[in-house]
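Worksheet: the structure to be examined is printed underneath.
All protein chains but one are shown in place.
Chain IDs A, B and C follow the sequence of writing; residue 1 opens each chain.
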Amino acid sequence: MTLPSSPKDLIAWRVAKELNYGEIVNLGIGTPTLVSNYISPEMNITFQSENGFVGMGALAKPGEEIPDLTNAGGQWVTLVPGAAFFDTAMSFIIIRGGHIDVTVLGALEVDERGYLANYWIPGRGGPGIGGGMDLVVGTKRVIVAMEHIRRDGEPKIVPRCSLPITAKRMVDLIVTDMAVIRPTTEGLVLREVAPGVTVDEVLAKTSACLIVPDDVGEMVA
Amino acid sequence: MTLPSSPKDLIAWRVAKELNYGEIVNLGIGTPTLVSNYISPEMNITFQSENGFVGMGALAKPGEEIPDLTNAGGQWVTLVPGAAFFDTAMSFIIIRGGHIDVTVLGALEVDERGYLANYWIPGRGGPGIGGGMDLVVGTKRVIVAMEHIRRDGEPKIVPRCSLPITAKRMVDLIVTDMAVIRPTTEGLVLREVAPGVTVDEVLAKTSACLIVPDDVGEMVA
Amino acid sequence: MSKVKTVQEAMEFIQDGMTVMLPGFLGVGTPKALIDAICERRVGDLTVIYNDGAFPGVGIGKLVRCGLVRKMISTHTGTNPELVKAVADGKIEMELLPQGTLVERIRAAGAGLGGILTPTGVGTSVEEGKTVMELDGNTYLLELPLRADIALLYAFKGDTAGNLVYRRTARNFNPIMATAADLVIAEVENLVDIGEVEPEHVVTPGIFVDIVVKGV
Partner (left out) sequence: MSKVKTVQEAMEFIQDGMTVMLPGFLGVGTPKALIDAICERRVGDLTVIYNDGAFPGVGIGKLVRCGLVRKMISTHTGTNPELVKAVADGKIEMELLPQGTLVERIRAAGAGLGGILTPTGVGTSVEEGKTVMELDGNTYLLELPLRADIALLYAFKGDTAGNLVYRRTARNFNPIMATAADLVIAEVENLVDIGEVEPEHVVTPGIFVDIVVKGV
């Protein structure tokens, strides 16, 4: 297959490769939502939506919206067989209690400790915490899916978050449109670069210190 | 009407008079269960059963048992319209969270502080705590319904419980086959005597100090 | 005994300055007729407990636009620029919480608990002013119960005794908020006779509900 060309789709496609058969997954708003486009039904992945259900299917087609059936971003969605509804208390038993295998979420910044910041830009108000802090604290594996740099060209992978952190938890993987980076106790390890991107280009767009091992790979299908 | 002649029925009948229209009530095992016999449907009382429902009706007739529908004492029961089932967590949200108006329960001892002991006889094991501690802590009004003296003739209303107390909470009323007694911060106040029982007889069968006001009444229909 | 009243009658229980719990997630699961009535009567100076900012003029967003909210206890405001602006301008005071913490604080109040220990928020801005506890090598925040004077629920179906069932994701905060307010008013889309909600399917038992109003 050819890899997706748009940055967001490339990220979503690469994140999808991290998911294993039968896992329970929560996808954050934005780019993470696109991950489901790259998951085949044979993978038997169950998507949880923190507003109150498991078994989320594709977005609803226009005109086929089902009343009171939206995802955590307020979009109309569908169900798959085996779905179940519940209240917010149960939703966060699932989230904080370690019953979700993988959370994929965006970030404003990630730092050398593997901490992410994704809820608040001081002086600019919103967007707010939502379910993010609970998801980062409670999920078995946390994957940050985000574009490598900010719209103004500044790095998002930084020595230390300047924005308030979401949790004191080292995330498990960072997937961007330029690279795949694994936080470790030794620091951020560059694992892969995107097709057509060099290691030097990644380093240039990253203000955090990156450990570059000999075996850096390239994202491949 | 003529008053019930059996001690247990007299107690149940007198307790029933304490319940108000529309209240949510939990009845303990034994004598308290009989209270429902003296409540008319017009009273609109809702009975909660801590094993997981509200809207408990009468005992099921032999041969008409409904599968998996028992009360907290394990007896087969029926439902009334408007009943609802829930799990144990919700049952104790209801109980501990102050959503029950009246709990009626038996006791091994009650003392001058208004504390009751009803869960454990040291050296004899059981019966155990069950929902009792939560009910006493969380219910708006707690009524103790018990025979005035033990089977061996010893008083159950004592200066200070010799058995482990169920909660540090002053119960609201004590109803026995001999008397109605109201715990207060000044002590236990004798409010009523049973028909044919004198104040002196109550005092003789009570080792706790009783305050006897001038206006002690008699249980009347 | 029926708990059914008109929206107008129910409004008499809502007063200026009250703390109001409103269920909903981006507007889904929020009572509409009751919010409209609050706006019409201009009951103001409210402290509102709601998951998010919904959208401008929708759900809680309507109360914000009407200028009736003094303080919000919430998890997320970003979908409602009017709310974000009101907070930035100091017109609405904001207490921001993680969603799982918000729901557990409400549940603790409804369940008669003195608080809960959560790992969520440890080492973040949420920690400020809270008791931090170490247990078995893990760190938790002590989060305290959160009650309201009044909770306004939205249910898809309810009987005259207040037994409620919800539809799909409109359930969200409704069942928990039902437990934690001094007065609970449920707006039901479909009002049925007592006993017409299957006891096994009831999500909120009627004992939690004081007043039932028919939605419009």
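To be clear about the criterion, a contact is a pair of C-beta atoms (placed from the backbone, for glycine too) under 8 Å apart; a residue touches a chain by one contact, two chains touch by 3 or more.
Quick caveat, the model's predicted, so the values are computed rather than measured.
Participant: List the displayed chains that the omitted chain touches in the full complex.
Facilitator: A, B, C
Participant: Out of C:P98, C:P119, C:G162 or C:G215, which residue would touch the omitted chain in the full complex?
Facilitator: Touches the omitted chain: C:P119.
Participant: Hey, which of B:G128, B:G153 or B:P213 is the one touching the hidden chain?
Facilitator: B:G128
Participant: Which positions on subunit C touch the chain that was left off?
Facilitator: 104, 108, 111-119, 133, 135, 138, 140, 142, 144, 165, 167-168, 200-201
Participant: Even though one chain is hidden, which residues of subunit A still touch it in the full complex?
Facilitator: Interface residues of subunit A facing the absent chain: 21-22, 24, 44, 46, 48, 53-55, 79, 81-86, 90, 92-94, 96-99, 137-138.
Participant: Which positions on subunit B touch the chain that was left off?
Facilitator: So the residues of subunit B touching the unseen chain are 49-53, 66-70, 72-74, 85-89, 91-92, 95-96, 120, 124-134, 137-138, 164-168.
We adopt the following convention: only the chains that are shown with their structure count from here on.
Participant: How many links in the shortest chain of touching chains run from subunit A to subunit B?
Facilitator: So the least number of steps between the two chains is 2.
Participant: How many Å are there between the centre of subunit A and the centre of subunit B, using C-alpha atoms for each centre?
Facilitator: 56
Participant: Centre to centre, by mean C-alpha position, how many angstrom separate subunit A and subunit C?
Facilitator: 29
Participant: Just the number, please: Cα centre separation of subunit B and subunit C in whole Å.
Facilitator: Centres of subunit B and subunit C (C-alpha means) sit 35 Å apart.
Participant: Please list all residues of subunit C that touch 2 or more other chains.
Facilitator: 107
Participant: Which positions in subunit A are in touch with at least two other chains?
Facilitator: In subunit A, no residue touches two or more other chains.
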